[in-house]
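All protein chains but one are shown in place.
Coming up: subunit A.
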Amino acid sequence: MREFSYNDIYFLLDATQYTVWLSLASLFLGSVVGIGICLLRLSNSKLIGAIAATIVAIGQGVPPLVLLFLAYFGLAFAGIVVSPFMASCIALSFFAAVYLGEIWRSAIQSIPIAQWEASESLSLSWAQQMIYVIVPQAIRLATPSSVGFIVQLVKNTSLASIVGLVELTRAGQLVNNATFQAFQVFLTVAIIYFCICYPISLISRFLEKKTAH
């Protein structure tokens, strides 16, 4: 047993990079899949819309932790050996895709239908309507909540510690196992998370105020 010292804080900060990488990777993948889910939900076909709605219901009705277990054990079940990082990335990407997809869908649907009609009367194709008329307006509406969601995503990367990825929370557990000073260790871990998440929350709130005016 030893004291909680600067070396441990350095170790925690070193592990934080995995938290950051995991967040960025799942944010990127989740955005790509989220665009897909958003478009599927906007589809005119009832069947495709229903399938997308089911995917969203599953993603929002199952805890991220269970999604992570499913990705970790499910891929092993299918005979694919995945690293904890890969499994966490897949689960968190799905989690992000479902929530971001819903944020973006509601932003697009809140654009007045007259905008679609006006752009259609200018004989723009569907893709042109989307790219030049709808999306630029929807982005302004969706940005504050999308940025706010990044905080949720960063916080949920702590779940990766459960399947053994040595990110910030897991590093905290390792330090705690050596020092037995759980209060100081996990408080430090919480402060590091706060330093990552709070600026993102502030940006989200700033954008919200800006859009409201």
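Definition applied: contacts are C-beta pairs under 8 Å (C-beta built on N, C-alpha and C of every residue); 3 or more make two chains touch, one makes a residue touch a chain; residues count from 1.
We take it that contacts and distances are computed from a predicted model.
S.K.: I notice the complex is incomplete. Of the names "Cobalt/nickel transport system permease protein", "Lipid II isoglutaminyl synthase (glutamine-hydrolyzing) subunit GatD", "Radical SAM-linked protein" or "Amino acid ABC transporter membrane protein 1, PAAT family", which is the UniProt protein name for the chain that's not shown?
M.R.: The missing chain's protein name, per its UniProt entry, is "Amino acid ABC transporter membrane protein 1, PAAT family".
S.K.: Please identify which residue in A:I111, A:A182 or A:L207 touches the non-displayed chain.
M.R.: A:A182
S.K.: Hey, which subunit A residues sit against the chain that's not shown?
M.R.: Residues touching the hidden chain, for subunit A, are 57-58, 60-67, 69-70, 73-74, 76-77, 113-114, 151, 155-156, 158-159, 161-162, 169, 172-173, 176, 180-183, 185-187, 189-190, 193-194, 197-198, 201.
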